[in-house]
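Of the protein chains in this complex, all but one are displayed in their positions.
To keep things simple, chains are lettered A, B and C as they appear, and every chain counts its residues starting from 1.
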Amino acid sequence: MRHLWDKGGVSPDERVERFLAGEDVHWDRELFLHDIRASRAHVAGLARIALLSADEAAALDASLGALADEFTAGTFVLDDRFEDGHSAIELYLTERLGDAGRKVHTGRSRNDQVLVALRLHAKETLDHLHALSLASADAFLDRAERDAMTPMPGYTHLQRAVPSSVGLWMAAFAEAFLDDAENARATRTLLDACPLGTAAGYGVNLPLDRVGVARDLGFSRVLVNPMYAQNSRGKLDLALLSSLSQAALDLRRFAWDLSLFSTAEFGFVTLPERFTTGSSIMPNKRNPDVVELLRTVYAVVAGAQVEVSSALSLPSGYHRDLQATKGPTLRASRAALDALALVPELVRSLELSPARMRAAITSDLYATDRAVDLARQGVPFRDAYRSVAEDLQGGASTPEQSLAARVSPGATGDLGLSELRSRASALR
Amino acid sequence: MRHLWDKGGVSPDERVERFLAGEDVHWDRELFLHDIRASRAHVAGLARIALLSADEAAALDASLGALADEFTAGTFVLDDRFEDGHSAIELYLTERLGDAGRKVHTGRSRNDQVLVALRLHAKETLDHLHALSLASADAFLDRAERDAMTPMPGYTHLQRAVPSSVGLWMAAFAEAFLDDAENARATRTLLDACPLGTAAGYGVNLPLDRVGVARDLGFSRVLVNPMYAQNSRGKLDLALLSSLSQAALDLRRFAWDLSLFSTAEFGFVTLPERFTTGSSIMPNKRNPDVVELLRTVYAVVAGAQVEVSSALSLPSGYHRDLQATKGPTLRASRAALDALALVPELVRSLELSPARMRAAITSDLYATDRAVDLARQGVPFRDAYRSVAEDLQGGASTPEQSLAARVSPGATGDLGLSELRSRASALR
Amino acid sequence: MRHLWDKGGVSPDERVERFLAGEDVHWDRELFLHDIRASRAHVAGLARIALLSADEAAALDASLGALADEFTAGTFVLDDRFEDGHSAIELYLTERLGDAGRKVHTGRSRNDQVLVALRLHAKETLDHLHALSLASADAFLDRAERDAMTPMPGYTHLQRAVPSSVGLWMAAFAEAFLDDAENARATRTLLDACPLGTAAGYGVNLPLDRVGVARDLGFSRVLVNPMYAQNSRGKLDLALLSSLSQAALDLRRFAWDLSLFSTAEFGFVTLPERFTTGSSIMPNKRNPDVVELLRTVYAVVAGAQVEVSSALSLPSGYHRDLQATKGPTLRASRAALDALALVPELVRSLELSPARMRAAITSDLYATDRAVDLARQGVPFRDAYRSVAEDLQGGASTPEQSLAARVSPGATGDLGLSELRSRASALR
Partner (left out) sequence: MRHLWDKGGVSPDERVERFLAGEDVHWDRELFLHDIRASRAHVAGLARIALLSADEAAALDASLGALADEFTAGTFVLDDRFEDGHSAIELYLTERLGDAGRKVHTGRSRNDQVLVALRLHAKETLDHLHALSLASADAFLDRAERDAMTPMPGYTHLQRAVPSSVGLWMAAFAEAFLDDAENARATRTLLDACPLGTAAGYGVNLPLDRVGVARDLGFSRVLVNPMYAQNSRGKLDLALLSSLSQAALDLRRFAWDLSLFSTAEFGFVTLPERFTTGSSIMPNKRNPDVVELLRTVYAVVAGAQVEVSSALSLPSGYHRDLQATKGPTLRASRAALDALALVPELVRSLELSPARMRAAITSDLYATDRAVDLARQGVPFRDAYRSVAEDLQGGASTPEQSLAARVSPGATGDLGLSELRSRASALR
């Protein structure tokens, strides 16, 4: 393998080189287009301070565009012929353009090169997370509207508690994913700072146009301090992973609901057949594998958080340890986005069994309503509670009456869907 | 023990009760004033919808105020005589006010009561985090200014790399803590929604004035959906912990720098004696215990994140499992804030050894400067790199020249302290 | 506060001292009797090499015995008057015995003193884990025997799959806890090495009788290398936590089964009333809080694992960071043992609903049996599978027939309880 840093002397032997590489080049595929894009901005910046001639800059820009096209088309394969994606870019340019290629690394290090690619990736991932969260919230809002007054039991401790509605259940996840969209946006703002031009962590003796490069790449500000640029590696990954994890938590909870409600015993929900699979030994099975795998996405993100943060107990500055943050971050990003992309259709296509849900609302579930009614009539609540407890079956009511009477804002009688719709609009 | 829910029949035996309680009441001490404050807002809200008379509300409010005073003064002790803090409040009020006390729980559940206390705690913690992050950033900015041009080596891979400055090192942490302040503020905004009035997760058959109660408690909006209120437990803790963890990461890295730089071998930094301790067996030791314990705070937060999230794999609605999120969240909050509070003074009082740092800038550290200089003169950077690599000791320079020439924005010749000061102002 | 290491000069100020102490002295209460026991062995060892006279040794031993008694009786309180438990011991002895007390620390450091206490604690905890795992296995075995042929559905993906039995379910946890007992024993063997006499990590210039001290304390061998003694801190905690976590995993799964099977919808299991609690707002609720809290114990252990391991990224030798391993280890140990102690009685007192379980065995659940029967008659299994899939309701059978015919070893027709009982005996 050729290295950018070859300067004679001993190279790592093959076994060591394989250990050093690990799967790093493999992961660089997910960053490669970002890296190329940042390289084009870097080239333009060098031209503005006359470190490259206009011709050199144009040639480099064109070659970088060609490389992006070849990579996208699959004719350029990023594999372990290269130490990493950064080396692949410089070697490609040098092979095609000679001296101009040998100039592209002026004023930068792979340390800031990977950082800018990671920031671009993080922003893109957060944009997807934002969009998918909003799309999920929309699907849940639509479903909440459609089934607003369909009665189902409300549970606490997995025990039937009070009458509730499908609308309330669906609106819960709508609001959850609105929070996730807001969270994604806030993290995007936090990470929207350009590290390119900080070199190996100490800047360079060149008047780099960092502000212009940041602007060209769509960043809203420059990440000022070069050492902080390095120290932010891993930290930025953890900020991204935290946003992904919040949505993954909601996904896990929704998957749990579906897993439970689609048992034969509950029987509230039927999953569309195309979201299920069969058994290799039991001819009678249809299994909710999709829902179960949606439930595991949080585990991927949580594992990534620990993997990243465990590698980060280090003094300031770049260390090769930081390479260990790349795999888990990219793996978890992909897992979370792939899973979220399935949510809207899943929500839309759930089949409900209103009769099963209604039948599960047994008469004791009206007890709390009755105690509160007594309280409204002036009986101290704690006394009302005890009096109702003595005769749990005593009240006659219907699910519809109970749902309609539950008028505290957000409850079944007043779901607050318009507030949630307004917030969704504001978040777009 | 008396329970709010006693209604005859079998109670848990003592061993089971002890297991159920765990340290929960102990942790409720940290939430108790928030719980009382929310109870006062709840009382006012009930009065507004005529569930309490003006006299009852006034009496309850006065008693709640008295309870807060007694708790603060230490004359009311929250301990395992009570099932939890919520029970303690209702029992206190009932004992003093009779029927009015028995009315206070009208329209609420301990489920939303603990949620509002947790949200108030989270917001307060984030306010502290924001303030301490800014105070730390200020201390680092001041120190960066004071030692702006004091030379020290810059390291990558813990190997000496290029000349750098104390100013660059200090400014790195200033920018880090500015990010943490911004992060704290964003999470505060995300969590600034009032769950009170959602009862056990399904609302109640009362027209509660949720908007008014939220406003009285200083929330900027109502958390609309009652089931999402329950589902947000743990999720909100993880959002808080993520913000704390970002600052704890910076703290860990700074502690690492001090731990390393205060070794005899580096000798760059001397810790003030009051931040050190001695050994029980070795008369010659002064040990940087404070710095080492600052380094461990991240571990507390990371442990809490896993503890909370591991308890959360559940279907929708309240489950007693959620109690398990309380301890780790409160423990980690306290650990992080206590540690951050020490940072400003530590930064201000560090004693530096400029001579040691200067002596560590050996002549090979100018190599990168020289390669870049050649590149500026038109030699392709990759060729310049190889040519310099052949004669590493060849360039004569001084640390001061090198620092001044490093003019890429943010680097030693242009630290960007004014940009960082502006951002600090904007974040206040 | 007086420190063992006071030697004039500046002391930490109060705020720093409070930060340094944290809850460390609080946790030392759980180690104090171990520390005293190890101190007695250390005294005896010093006497054997004539570093203490027989009279001094006798006086120290008596005073250490008295301290243990006072601590147990509550008349000696270990609190934040002391820097830690180790200091408390030396100060107590010095106050009572003068010079003899000032001699007790000869040849040891707090570094090995805490290590030996931690090892004694770990061994004791593993002994409890072993015993509780076996007691749980016994309870499950008894229950498996009692309900060996009570039919219930077997589930995969939470979907009904094939007929199964309560016996099979109970025997599953019996075998699980047998594994946990074996695991506890193996870890105990691994940790059964005495670190006392390694001082601060480099030994001392005294011919300490380490072998004798180890034997007196019941260790089967000496931990040889002093630096490894230090490096094993945290590592030993993680070995202990791993054993606890295996049992906690089984506990979590069993709690999940009970949580699910005690829903109204499943209705297979009723929890004894003394294992349930009520709601503050809903008069109709009985909630399975104990089961839900048992389910959270794994989270405590998992959080502790991450907290400990996150503090351990360090070079060799003692660092104050290691203090951060104490709290999570002791907290998780207590949580796991307290929870496991409830299992046998819970298992014994579960009330089953055989009728509900039997009714849930619908006719499609015999499909796999039928396919296998066809295979036995020579139809290739994959063809048998497809043929049965076309007529799922076609076979007439009873749960009893199905259970009896399931004769593969370990299955309902041959539960293998005697093998499990043999293994339980061998593990005692």
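A few remarks follow.
Operating definition for what follows: a contact is a pair of C-beta atoms (placed from the backbone, for glycine too) under 8 Å apart; a residue touches a chain by one contact, two chains touch by 3 or more.
All values derive from a computational prediction rather than experimental measurement.
Of the listed residues C:Asp35, C:Glu90, C:Glu265 or C:Glu292, the one in contact with the hidden chain in the full complex is C:Glu90.
Per the touch definition above, the residue from A:Phe275, A:Tyr366 or A:Tyr385 contacting the chain not shown is A:Phe275.
For the options B:Trp27, B:Phe71, B:Tyr92 or B:Phe266, the residue in contact with the chain missing from this view is B:Phe266. Only one of the listed residues, C:Asn183, C:Asn284 or C:Thr329, touches the absent chain: C:Asn183.
In the complete assembly, the contact with the undisplayed chain comes from A:Pro328, out of A:Pro151, A:Pro195, A:Pro226 or A:Pro328. Counting over the whole complex, chain C has residues 4, 7, 51, 90, 94, 99-107, 111, 154-158, 161-164, 168-169, 171-176, 179, 182-183, 186-187, 189-190, 197-208, 210-211, 222-228, 230-232, 234-235, 238-239, 242, 245-246, 249-250, 252-254, 256-257, 259-260, 295, 298, 302, 305-306, 309, 312-320, 368-369, 372-373, 375-376, 380-383, 385-386, 389-390, 402, 405-413, 415-416, 419-420 touching the chain that is not drawn. Taking the whole complex into account, chain B touches the unshown chain at residues 156-162, 259-260, 262-266, 279, 281-289, 292, 306, 309-310, 313, 360, 362, 364-365, 367-368, 371, 385-386, 388-389, 392.
Residue positions on chain A in contact with the hidden chain: 3-7, 9-13, 15-16, 19-20, 22, 86-87, 105, 108-111, 199-200, 273-283, 285, 287-290, 292-293, 295-296, 298-300, 302-308, 310-311, 319-321, 323-324, 328, 335, 338-339, 341-342, in rising order.
Note that in this section only the chains that are shown with their structure count from here on.
Farthest from chain C, judged by the mean position of CA atoms in each chain, is A.
Each chain gets a centre from the mean of its Cα atoms; for chain A and chain B, those two points are 23 Å apart.
Multi-chain contact residues of chain C (touching two or more other chains): 279, 281-283, 285, 287-289, 292, 306, 310.
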